[in-house]
Structures are given as C-alpha cells and as structure tokens.
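Every protein chain except one is present and positioned as in the full complex.
We call the chains A, B and C, going by the order they appear; numbering starts again at 1 in every chain.
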Amino acid sequence: MKKKYAKDYTLQELMVVVAARELRDREIVFVGIGIPQLATILAQRTHAPNLVLIYESGTIAAKPMRMPLSIGDPTLASGTAGIYNFIETFSYLLQRKFIDVGFLGGAQIDKYGNINSTVIGDYEQPKVRLPGSGGGCDIAALAKRVIIIAPHEKRRFVEKVDFVTSPGYLDHPEAREKLGLTGGPSAVVTTMGVLRFDDATKEMYLDLYHPGVSIEQIKENTGWDLKISPSVKETEPPTEDQVTLLREKIDPEGYYLKR
Amino acid sequence: MKKKYAKDYTLQELMVVVAARELRDREIVFVGIGIPQLATILAQRTHAPNLVLIYESGTIAAKPMRMPLSIGDPTLASGTAGIYNFIETFSYLLQRKFIDVGFLGGAQIDKYGNINSTVIGDYEQPKVRLPGSGGGCDIAALAKRVIIIAPHEKRRFVEKVDFVTSPGYLDHPEAREKLGLTGGPSAVVTTMGVLRFDDATKEMYLDLYHPGVSIEQIKENTGWDLKISPSVKETEPPTEDQVTLLREKIDPEGYYLKR
Amino acid sequence: MELESKLLPTKEAVKKFVNDGDLVSFGGFTHGIPFALGHEMIRQKKRNLRVCKETPDLLVDQMIAAGCVKHTIFSWAGNPGVGLLHAFRRAVEKGVPQPITHEEYTHFIMAARYFAGASGVPFIPISAGVVGSDLIKHRKNLKTMNCPYTSKKLCLVPAINPDIAVIHAQRADKEGNIQMWGIFGSNKEIAMASEKVIVSVEEIVDEEIVRRDPNRTIIPGFHVDAVMEEPWGAHPSYTQGYYDRDNGFYIEYDQATRTVEGMEAFLNEWVYGVENRREYVKKLGAEKILKLMVKPYYSFPVNYGYYG
Partner (left out) sequence: MELESKLLPTKEAVKKFVNDGDLVSFGGFTHGIPFALGHEMIRQKKRNLRVCKETPDLLVDQMIAAGCVKHTIFSWAGNPGVGLLHAFRRAVEKGVPQPITHEEYTHFIMAARYFAGASGVPFIPISAGVVGSDLIKHRKNLKTMNCPYTSKKLCLVPAINPDIAVIHAQRADKEGNIQMWGIFGSNKEIAMASEKVIVSVEEIVDEEIVRRDPNRTIIPGFHVDAVMEEPWGAHPSYTQGYYDRDNGFYIEYDQATRTVEGMEAFLNEWVYGVENRREYVKKLGAEKILKLMVKPYYSFPVNYGYYG
C-alpha cells in the first residue's frame, strides 16, 4: 500500500509528525505540553499504540478527556492510571531509569545539544531572566534519550549557550561519560529540519531538511558553521491520515496547531 | 477527692497502669502490641486524652474497633486517621523526631538499658535464634524516649546482653552522645517494680517496688548488683476506676490480661 | 484537657503562624496552589519572607510585587503554559520594586531537598545530572561525592526544613487530618519537613468521612497547626473535582502585569481590594464560577471492612 502524502500541511504539523516518528512502540515517554504531547499522542494513535505517557506532575498513562493546557492540568489526573507524588516521579520513574524518552526545548541550544532555559546574558546580571530548569536538567541527565524540539532561529541555535541549564554532550565527546551520565539528545526537530549528533564528535549535523526549506536557509539560521550529513535528504512529508488525525482528533480546537 | 485504690488487681494490670502513668497528654507514641498498647489506651482514656497512637505498620491515630492482635491488624487500618507506607513511617515520623515515646521489650536487658532480641549465645552459632530487631533498634535510637516493659527474671535482666540489638546507654554515660544519638530509655517497667537510669552513670536503679514485692526479691531476680534509689518507695497501686476500665472496656475479652 | 481547636479563620492563622522573615514553603503543583492563604499574607504585609516553591506561579509573583519577599527558592519560575513571571523578572533583572535574592535548583533537587527535610536526614544523594549544568557553580550547598559503593559520582542535596508549610487541599476533619486526591506535588514532603503547617481546604468534613478512607490522608492532624475552610481557595489554580483551572486568568495576568502600574492595579483589584476569599469569590462572579465548575466524575467506594 502506497502512502498518501498530504499536500496541505503546516510546518508545525510537520514537526509533530517528525517527532512522532522518533518514538517506538512500548516506550515510556516523559511528555511536555505542546508539540511533544501532540507527537506522543499521534504516535500512540498510529505506529506506537502502547506508548506510556508520563507527565512531570506524576500522572502515569493519562488518557486526557480534553487537550491539557499545562503539565498539571486536571484532565491529566481524572481518569489516569496512576499518580505519583513529585519525589516519587523523579526518583522512582526518572532516576530509576524507566523513562525512555524525554522532550526538551530551550531559549538557546548549542552545537553539542546543551540547552539554556535559565538566562540570556550573565547569570548574576541577566538581560532576560527565563523560567529556569524545572525538570529539564533532570530529564537531560536521566532519560535514556532526549528529543529536542525548537523553532529554527539563529538567535536560538548558538555556538555556545550563555548558560548550560540541561546538559547535552557538553563540550567534548567524553564529557557526559566522565560525569557518569548516560543517554543524551538523539535528535533535534526544528521548523526547518531534523538534526542529529555525530557519534564520534557529538556535534550536531543536519540530517533532514523540510520540504520547501533549503540547506542554505538552514545554515543561515544556525549560529555556527553547521555540518551537513553526506546523506542529507528531504524530510518525508506527513501522510494525509496523519494530518487528518491531528486536525480532527488530536487538536481539533487548534490549541497548539494554529492554521 | 480521694483516689480509691483497687484491692483486687493482677501484676499485669499493675504494669499497664504504671506504664500508662509514664505518658503525658499530647505525646505521640509508637505503640507495640500487648501491654504497651493497653497502657497507651488506658492513658488516653484517663489523663492523656490527646495521645496519638502510631503503629509500626504506619497507621496513624488508629481507633481500633476491636483489640488488635498484631501491629498490622486490619482493625488498625479501618477507621484510622491516616496510613503511611513503611519508608514514610520510619523516615517522616520516626527519624524526623516526631515520636515522643517508644515501647520496647526484649529477651535480655542489661544495666545500661541495652536490649537483646536477636540471639541467646553466639551470633554465628546461637543457642536460640530470636526474631531480631524489627523496628526495635530504630526506635531505641530515634524515639525521644523509650519505655522498656518486661517480666522481671534473672535470666532476662543480665549484667551484659549477649548481643546489643537496640542500644540503651551502651557501656558508658557519653556513649550515645558520641554516636550522635539523643533520647534513650527513661523507665523500665517490670513485674516487680519500676527502674530508672542514673543521670550521671546511666546505670539502672530501682525506683519503685510493686506492692507485695520486696526489694530483696527484686535484687535476687536481677543479674547484677542492682542499685536502689535512696528514695525508693512502693508503687502506687491502680485505682478501682483504672482496673474497671481495663477489665470492662479496654480488654474485656482478656486477650492480654489473663486473670 | 481538650486541645485548642485547629479550626482557625485564615486571617488569624496567618497572623498567628506566619512571621516576618520566615522561610515559607508553598504547596501545590499547578494543582492546589494556596492563593487564599498567600493573599492574606500580602494583606497583612508580611515582610522579608524567604519563599520556597518548585513553581512559584502567580502567587509568589504577586507576593514579590507586594514587597513580601526577600528571597526565593525555586526550580521553574514561569507562568505555566503562558510564559514568564513579570514581577519576578523585574525584581531579578532590575531590583523593582526591590531586589530579591534567589536560589534555584532543578525540580528533582527541590523534591529531594523536601524529601530529606521530611525524612530528618541532613542530605540525600542523587544521580549527578546537575553536575553537567552551570547551576551547580552557583549552588555551593550542592556537594558531590564518589559513591562508596559504586564509585559513581553523586550529587548531595541538603535537606530543607522550612519554618512553615502553606497548603491547599480538598478536605480535612477538625483534627486537621488533611486529605487530597489528584496531583500531590510535594505537599506531603513540605508539610513533614516544616516546623509548622497551615492548610486551607475546600471543605471541613466529618471525622467519619476522613476515617473511612485513611489512605487519602497526606498529612496527619498531629502535625497540622491550623486548618480552615476556604472554598475556591486555590483559584486561579484548581482543586481537583471542585473546579477547573482558570487558564484565561493566567493569560490575562500575563497581559495585565507587564508593567509595574499594571501589577499595582492587579493587586489593588484582586488582593487589597477584597477583604477575604469570600469577597474574592463574589468578585469573581457567578458566571466565572459556573464556567469553572466541573461535572462529577466519582471514584467508586472501596471496602476497608468492618473489623469490630
């Protein structure tokens, strides 16, 4: 059966579909609000029906009756399979290494996948004070792998973050290992393409460019000299079914998927 | 109003009454089955209505519908005010220093209030293998004070226990402090009298002898040369009301109070 | 020999138990943020508070704007689902209305600090995620050690024992046994870690209701100093089963408080302008109340058995 690719889709919808493809069935996912949540639900309704969704608030295997608007939304508690308190969630689930995949975003992301969500500028005298780590640093260290999702902008994709909130591969290939950290980011899904990390150098490279976006555009919107995979290719577009699911079932109110 | 002392009472009933007198209102008590439980309930129904009873099984402020026969009796769960799991009970209640009084017994008790409930004889080649610490060692270290209750027998009250399961004052007055332990045993209620600990030496001495028991008898039934308080006196007998309460309300089936 | 009643009006409880300079821990994680109690602290002009809460949310933002706070301890200082906290930012970036110091951690470290405090140990070790973060450079109280068992690097997290825990929950009995369902966050741990505990609830219920379901008790009455009935006491956050989160309020707040003047106006309207939570709810109005009320979705009763 040939896939019927959608012709009409938005960049956001594409990001959701691309992120969903990163998930494998039966994985346990630490979900964030927004695109990660849509991607996880989409995966669950297509190729990965046995995904387990866990929210930072401790709700386990939630089946929300409506689109949750925060990770502590009451619809994540009503009708969920279990609820752990905060220390249990971070100890018994995350530190115990039950979480296969965590999603992270950030105000700055550098070429080693380090994320800044703390300050722009100096820590003591910040230009902009951001919300801080939350569970980001914990997830970056303790999930088996991390998927980063962010708009592709030059000011966001910087050579070196002002502040490492959530460690990626830090500043050299063995840095994580030296600190006793396993895992690390496996993919960066942006509005322009998908980036991955070189096994040897742990530097980010371009693996896929979205339809309608040129490699040159991506390089222009990245704050360092981005390496391109020799096998770089165009991102597979969403299928009609995937777009229909997103529009009609998963976010019919358009909370996250503006059109 | 003059107290009306009971003429008809058993030694067990006396022990319960004497132990109850050690409790002050509003204290939080880690209760054991048997005489400690009866003493706590008696205190609660007389001079200490706001005692809080906590069982090792994690039930908090239980109001049992019948006499519990073990610390995990279902009647301690039905209708109690709260239930903590095991780690919470020992961490959040005991180690956090919320427990004012713990009760302990033991197969051997020595003159510094150290308790053995592990083995008679050698640890590796025991003559008798006993159940072990349970929560005893934890309570001995972490309750603000401990009340020891035991039958007064020479083989039980020994100069030195075969094995320190639950530390009393160990072997010298500063030993607890050196190990960072506060608290310690405050009274030993036996079938013959009440013993306390010298402030300076931490050695046990006789404070009260029960009616009908002579000091000589007590010395004969103690495994070392027991010191006698200069102000030693006879134990105040139970009142008629106390005995009636025990027989008619607290243990009407005679589970613990054989007559 | 009756105990003094733990039932105390919010005004009196705040007056009696919250002191200037206290280290105050606020409960709630999106769910059950104790706005009624926090607003009363603002009205009583509590000063120099050190405030700890994983997610300070609008409540701590308002307390900062009102000049109650000199120090915050947190792990994520944002407006959940909306964006940034403007009063917090102004205080940190510009010292407006007054400078505050702050001390930030990760969620896990905050949870671990509370857990250690609740457990009565000076620290607990956790896996060393934060050692890869720049955070640790600014937190001298996070130590590292090589594990004596595995020689892996561990991060040591010191206990925190606040002066007082301030919590909102669904219900309590008059003994102060606190019951909650839905998302707990660190409520149990901050209560057990703190020296004093005050709790507002949607309903004070008969002791029997509590005692027929002891597994729902998160804080035992013996450790609760004051409890009071404050329906809608968590608005604009929510109380599971009682009302929904007022997401619109969070969005409007974001718009309204981008300037110092806007923030002042907000406080005048919603905090200083009402005498208590009852007046606040009146101000909220019937339409909003109807909008936020939720249809019932009940648990089934479970049988504990009558062991008499």
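Note that in this section a residue touches a chain if its C-beta (ideal position, glycine included) is under 8 Å from a C-beta of that chain, and two chains touch if they have at least 3 such contacts.
Worth saying up front: this structure is predicted, and the values here are computed from it rather than measured.
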If the full complex is used, which shown chains touch the chain that is missing here?
A, B, C
Touching the hidden chain in the complete assembly: which of B:140, B:192, B:206 or B:226 does that?
B:140
Candidate in contact with the missing chain, chosen from C:127, C:161, C:237 or C:257:
C:127
With the full complex in mind, choose from C:62, C:133 or C:170 the residue touching the hidden chain.
C:170
Residue-wise, where is subunit C in contact with the chain that is not depicted?
120-127, 141, 143, 145, 147-150, 152, 154, 156, 158-159, 170, 181-182, 209, 212-213, 215-216, 240-242, 244, 294-308
State which residues belonging to subunit B touch the missing partner chain.
33, 56-59, 69-74, 76-79, 83, 85-87, 89-91, 94-95, 118, 123, 126-138, 140-142, 163-167, 170, 175-176, 179-181
Against the hidden chain, subunit A presents residues 25-26, 28, 47-50, 52, 59-61, 63-66, 73-75, 77-83, 91-92, 95-98
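We adopt the following convention: only the chains that are shown with their structure count from here on.
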Compare the CA centroid of subunit C with every other chain's and tell me the farthest one.
B
Cα-centroid distance, subunit A relative to subunit B, in whole angstrom
58
Distance-wise, how many Å sit between the C-alpha centres of subunit B and subunit C, to the nearest whole number?
40
Based only on mean CA positions, could you tell me how far subunit A sits from subunit C in angstrom?
29
At which residue positions does subunit B touch at least two other chains?
none
Expected list for subunit C, residues touching two or more other chains, is 188
